[in-house]
Each structure stands twice: as C-alpha cells, then as structure tokens.
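Scroll down for the structure; my scribbles are underneath it.
Missing here: one protein chain of the complex. Every other protein chain is in place.
Chain naming follows the written order as A, B and C, and within any one chain the residues start at number 1.
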Amino acid sequence: MKLQHTLGGLQGLGPVDFQKKVFVEKWETRIFGIHTAMMALSTHLENSIPDYSMDEVPTTFKDIWTWADLRRGAESISPFAYFQFRYYEKWLGGITGFFLEKGYITQEELDLFITKYLKEGNMEELALPSKQEDAIDQQIIKYLEEGDSGRRETSSEPLFSEGQSVVVKDPDCSDHTRLPGYLRNKVGTIELVYPDSYAYFPGPSDHLQTPQVSYSVKFLPENIWGKEYSETGSVVYADLFECYLSNL
Amino acid sequence: MKLQHTLGGLQGLGPVDFQKKVFVEKWETRIFGIHTAMMALSTHLENSIPDYSMDEVPTTFKDIWTWADLRRGAESISPFAYFQFRYYEKWLGGITGFFLEKGYITQEELDLFITKYLKEGNMEELALPSKQEDAIDQQIIKYLEEGDSGRRETSSEPLFSEGQSVVVKDPDCSDHTRLPGYLRNKVGTIELVYPDSYAYFPGPSDHLQTPQVSYSVKFLPENIWGKEYSETGSVVYADLFECYLSNL
Amino acid sequence: MTIPGDEMFNYSANRELESSAKVKALEALLIEKGVISSSSVDKILDYFETKMGPFNGAKLVAKAWKDAEFKSLLLKDCNAACEKLDMPTGMSGAEGEIMRVAENTSSVHNLIICTLCSCYPWPTLGLPPYWFKDPTFRARSAREPRVVLSEFGLDLNPEVEIRVWDSSGQIRWWVLPEQPSGTEHMTEEELASLITPESMMGVSKVVL
Partner (left out) sequence: MTIPGDEMFNYSANRELESSAKVKALEALLIEKGVISSSSVDKILDYFETKMGPFNGAKLVAKAWKDAEFKSLLLKDCNAACEKLDMPTGMSGAEGEIMRVAENTSSVHNLIICTLCSCYPWPTLGLPPYWFKDPTFRARSAREPRVVLSEFGLDLNPEVEIRVWDSSGQIRWWVLPEQPSGTEHMTEEELASLITPESMMGVSKVVL
C-alpha cells in the first residue's frame, strides 16, 4: 500500500489548514491550466461518448493523459518526501516528468528556458511565445463543456443488491487506485446500486477501464476503526467499483 | 494509527540508504549521550531489578525517562513532517521539548546559549561548563553495565500455547506502542512462549508496565500482505506481548 | 526546531521563484512545440473565472430553497436540474458528468471529502480550495469529522448525524445546505449571495 492511497484515518496529525484560496501562488494557475489542456487533448477522447474528432485537432500531443496519469506521476515520489511539496508542486513535478520521459521536451531545453527566465526576473511580466492555434483552444473548451463521462450502458447484472453486507477487497498496490486504503478488508452495506455501469479512465488505475456496476457503500465507524472508536453519530459512504467488493 | 507505528510494508519507496555510520555528524553523538544519561538517571530505576539507589545520586533530574518517553516526543511531530528530519534531529527535538516542558530549562536560556555558540563559531572547540559530579557518572556506568531488565517472575499462566493460531488485536492509537501496525488484525502462529513475564517501561506505551507473558509469533507473508504477495520463501517473526493477542 | 509542515503556505521566495520559472519554461516549450496554443491556459483559467464557479452552485441552492419541486429534482438528478435553469453551457461537462447532491437537514449534516485526491464538482463549485486538498483534512475528516468540523468553527449538536461522502468513484458529490431562518423573504439573488463553497461541501453552514 502506498501511503498516498491510505491517508484516511491517519492519526497524530496537527490541525487542518483552513486555506480557502484555490491557488496560493500565481504560478500554480499555469500548471493547472497545462494539466487541464492535456486532459482535453488526450488521444483517448476519440473513444469517449461526446463526439470528439481528436485526429483533426492540430496539436502535437499524441498521448493519453487523464487524472490517473497525473496521479501516477505526482504520487510516484516516496511518501517520505511527498508531503514536503505543496499540491501543485507535485503536479508540476509529475507533468514535467511526463513531457521529459515522452520526449516532447528535453532537459537541456527546459534548463535553458528556466535559466533565461530566472535571469530576466519578474516572471509575471515576461511574454510567452505567441503561437495561436484556435482549433486547439476550441477542442479544450469543447472538452470542458462536454466532459468525458465514465457512464456506460449496463452490460451485466449487479453482483450485489441494496441492503447486502459486503467486504472490501485488498488488491495489490498499484500506481493509482480508486479504493481508499482505510476501507480495505472492512465490512459495509450496499446503500445504492448505481444505474448503468461506470468505467474509469484508461491507464494506471487497477483495471477500471472495464465498465462495471458501481455502488454507494455505507460503513459504520466501528466497522472501520474498531469498537474503541470514540466519535459517535457519524457514518461514511464511499462510491466503490464492483471489482473492489466481495461477499461477506 | 500513527504512520510512525505502521511503517512495515509501506510501498512506493525508493532504495535503502546503506549508510554504515552510527553518527553522520559530530553533534549527533552528544544528543545520543544526553538521552542515555537520562535513561541512566530516570527515577523509575529505583524499582528496577538491579540495586540502584536513585535517591543518593546527586542529580537534579527527577523524572522518568525511558525509550517510550523518547519515542513519544520524537513521534509527536506530524508524520507529514516527521520524515524531513534525520534520526537524531528528532531526538534533539523531543528531548529539548521535554526539558523545556518540565521546566528544567527555559526557552530564553536556551536561545541565549545558542546565539552565543553560533556567534563564537567553530563549535567543536568551545569548552562546556565544568561541573564534575563523579557520583552521577558512576550511576550512568552502573546503568550501562547492569541495565533495566523487563523480565519478571511468571505471575500468570500463558493464555496461548505453542503452535496455536492467534489474531493480533487492533488497539487504539497511543503515544507509543510495541505493536507493529502491519501485524494488526493478522493471523499468526505462536512459535515460542517466552519463559517468565515481561514488562515494558513505565510511561506512554499502551499498558505494558504490567508484567505479562510474551510470545514469538510467526506470520506467513500471505497472511500479512495477501495472496498476491509475490516474494516467496520468507516468514516474519515478531515478539508480542500477550495483551496484543486474541484467539482466532 | 522549525517544522517544515508549518511552512505550507509560506515557502521561501526562492522556492516559489524556481517553480515559477519552471512552469513558465514548460508552458513556453509546449507552445513552441505545438502541444498547446499560446492562449490555451488563459482560456481555461477564464472558463473557471467566468463560467464555472461556486456562483453556479449558489444559484441552484437558492432556487431549491424557493422551489420545492426544483429541490426534489436537484436531489434526484442534479444534472437534470441544471438543465432546467438558465445555466452556462457545460454543466454536465468536465468533472460534472455525474453529480449528486446530499441534503442537510436539522438531523443530518453531510460532509464531502476525497481521501484519495481532490475530486470536486467543477461546474457547480469551480475548483477546489486548498483546505479540501490538505492531506491533514483528508486524513482526519474520514475518522473524526465532528472534531474537524468543530475546528472549522462548526459545532454540531451531538444528535445530528454526520454523513461523510468519500468521492472515490465517478460521482461528484456536493451539499444542499440548510436555509438559514430569517431569509424566507429574500430573492433568489439575495440568497445566492450568502452561499459559500464551504457550505456546499459541508464544512460550514449558510449564515445570514
């Protein structure tokens, strides 16, 4: 198990930082934008439900990029170092690593630009290269407006029914998962069988690209944290793919 | 659960740093020495098996200090920050915090000395105050030579016997524990019932100051990490106090 | 000893400067290489400033408070409810493909978390604030929601059941907060102005 996948319930922490800003530094907006552009230009959208014609988008981006890929990169740091980075620093690390690894850019080019910008100072004022390509921006806005739904027609009967008790499986560690660590091996109750099936993005997330039934599962705190658990009057719901559940 | 108590089995880490030195900086030797002196001067030694006469030792130290106290202090940092400190940095933080909290020294005194030393530079050359007290050093050497055995006469029949399967309990999070997190809720086999009983030091470690039977318990990797566990041909043994075990 | 965790929002100027240069270098290279267009990032940021933000959620909540039929629809099918109102194009777009709303009442309080990352309903609430992404929030809210809420300044009556929704799957959850008393006479616009992103994720109530 990766620590990043099992944060829920970790103890010995301090108070929450109740910072309401979305971005605390101006530069963070840019890496958010780059990530979102990559999501919108990902080749896998060709097979999405909205009618995207990815072949016609004049971008040189020719890879799959989803949340799962972002998480793989950002979470590949050792957990002992992971928490020394602010949220968007990890995005910056993961995304830069991806473009270097795939050969879109080289370390030399990157260093050259970084040195240049650092030398010129007052970064916010410096202009970016001008190379406008409206059709790219149109695809990006289309993606933002039409999205990439994981909902698929139901293809199989649900294995579990509402009110049924289930045990959460404990599959092997993966690059990215949609199963919160603190629920592994725990007993819950099916609260709701979602209509239709759901798939997660292609890529490094267990085997979730196969559309499957998914459930809202209800967990009592005593079944997660044990009888000694002191906080009463609360309950946890999680949305879990069928592949994560088994019979009690 | 504190992350510091459940390191075993954490994944997504890098290579081990195979540093063979005991101390990587000269200053680390001093905090190790201070901690060990505190262990040797702890008031609880009055009740230890070796014949210590703590009342007669001319130290102003009048507290209990054991490994458990060191761990409480060193492990009280949020796990998200914990790993940013080297081993003896955490000792330095925990021990300094203890002396401040208990009023042996004040923050002002400490800051005054730190500033003075930083100003004078070349710290290794600076002399420490000279206040020799042979009887303190004698107690320290006596402690190093005679120790503080946790072994006690057997007072109760063992609840479990060799070859028996047991389940490890999952008690509430504490300041310090002797139960490795990765073994909680896992099934093992009693390999050996240790003769006599054992107590752990007084202080913040579950309820281990009560002498009790302890066991060497054998765990198969598939029972800890699941069937998917890929490394075969290994087995884990842990020494567990009876209070951590229950019937299968 | 300075605890590095304390510096979360106060890193050295140098560190921020380096990140700043690095992201600028990356964006410049991606434009030069034809991966993105020179206005792509600006277009995206503009979209979240003008079209998709907590003002959408606030509008839906205010409408639900005034219109019981709309409220039932919102709770039954959030995406269908969005289509009923005069909302921007894209309410079922990125990160809002399937949204569900949990209703706060006098006896039930809902809290939305994402322990694995930071799943958030973009069309109705915009982008997630830092507290939602904070690892300490993610860790503690799953286990001790009442204590965490109280640290946020929200002391709930012990009889109120807390329902924590961990957004681990494909559904993006958000909260229909309770209407504060004394606001019955207000217009939808007036009501909407009271509604914060925090109240729509369940870490605070709407107050007059």
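Here is the rule we use: a residue touches a chain if its C-beta (ideal position, glycine included) is under 8 Å from a C-beta of that chain, and two chains touch if they have at least 3 such contacts.
Every value quoted in this text rests on a predicted model; they were computed, and no experiment measured them.
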Touch with the omitted chain, as defined above, among B:Ala37, B:Ile77 or B:Val166: B:Ala37
Just name the one of B:Met1, B:Ile77, B:Ile190 or B:Val236 that touches the chain not displayed here. B:Val236
Interface with the unshown chain - residue positions in chain B: 5, 7-11, 13-22, 24-27, 29-34, 36-37, 39-41, 58-61, 67, 71, 83-84, 86-87, 89, 92, 95-96, 99, 104-105, 109-110, 113-114, 116-118, 123, 126, 128-134, 136-137, 140-141, 143-151, 177-180, 182, 194, 198, 200, 214, 216, 221, 224-225, 229, 231, 233-241
Where chain A meets the chain that is not shown, the residues are 77-78, 80-81, 84, 89, 92-93, 96
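Just so we're on the same page, only the chains that are shown with their structure count from here on.
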Chain B and chain C, separation of their C-alpha mean positions in angstrom: 43
Going by residue number, chain A touches two or more other chains at 9-11, 13-14, 83-84
Contacts with two or more other chains, residues of chain C listed in rising order: 4-5, 135-136
